[in-house]
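Taking it in order: structure first as structure tokens, then the write-up.
Some chains have been omitted; the remaining ones sit where they do in the full complex.
Read from first to last, the chains carry the letters A, B and C; within each, the first residue is number 1.
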């Protein structure tokens, strides 16, 4: 089930100072209409990034949180929204909205609403 | 909703040994009167940093905690105060005070006061 | 109980932007029929990676989550499935399936099913 990756398909993103290496197809296939997909939709010298938005290591600069980008990129890789117990889903929701990953927004909103209900129903201390 | 970033707008901060890449507009727009905004308010060769405060990678040196700077910079990016369940809000408050990010100080003070109330009301062991 | 490693045996993987250094024998011995083993099964200039899938540091590019690859590679090193309390086993399961590490899949499925049962039996709030 490994997918073939063409030579020019690998991209490295510098998200807020942390590097993520992935493929153009991961960024564009799962949610082709997202802003993230559209950033990488052109042919390889046609990405929406101007040279000034590429760092000295050749990585594409994105001014967002690396912490919450991690579950977003994993979702684009394998279609599952998975995150660790200490991670705040509100942070993931912010990034999903920013990058336009619409398909996980309802799930995240539901998780956050449920947490809020649980908190309100806690016995008073 | 992505915002255009001019060539000279990208800045890398070396906060206590960890690199954060962001844009001048993120640092200066949300809280223009903060000390952090004022550090980057000049034109690009007019930042408040002297060359001795720039490291060999061109990053601006800031002698503070990288751990608690992370939610601060995210707040400046998206206007939301979001942090993981293991992160101590007192650390974020210290950084908010240092950098002069006034708009999140009351929220943080309230969260910390509430935690303290909850602790005091725990049944004795 | 240290095992001898031949000169060409060391490999570095770039998994989603994070580097893992290990040996070919770790990748191929424990689960020889896995996709991961088969990627490194050839002689050393015969790996399944084309040059376009090797980064500028000589690391083999793999477009997957570094967070959940960590317990997978440790399992291949020492035969134990061990992970920290904050790590989501569903993330490990996804990677085990992708890389074809069949021998830990039933255990992970059982752990996840049990967690789900426990959640459903919680008292209503």
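Keep in mind that, in the parts below, a contact is a pair of C-beta atoms (placed from the backbone, for glycine too) under 8 Å apart; a residue touches a chain by one contact, two chains touch by 3 or more.
Keep in mind that what you see is a predicted model, and the values were worked out from it rather than measured.
Asker: May I ask how many copies the whole complex comprises, since the file places only 3 of them?
Answerer: All together, the file's complex is an assembly of 5 copies.
Operating definition for what follows: only the chains that are shown with their structure count from here on.
Asker: Just the number, please: Cα centre separation of chain A and chain B in whole Å.
Answerer: The mean C-alpha positions of chain A and chain B differ by 22 Å.
Asker: In chain A, which residues are in touch with two or more of the other chains?
Answerer: Residue numbers touching two or more other chains: 85-86.
Asker: Along chain A, where are the residues that touch chain B in the complex?
Answerer: Going through chain A, the ones touching chain B are 14, 16-17, 35, 39, 50, 52-53, 55, 61, 63-65, 67-68, 85-88, 90-91, 94, 98, 125.
Asker: Give every residue of chain B touching chain A within the complex, in rising order.
Answerer: Residue list for chain B touching chain A: 1-2, 5-8, 10, 12, 18-23, 26, 70, 73-74, 77-78, 80, 82-86, 117-118, 121-122.
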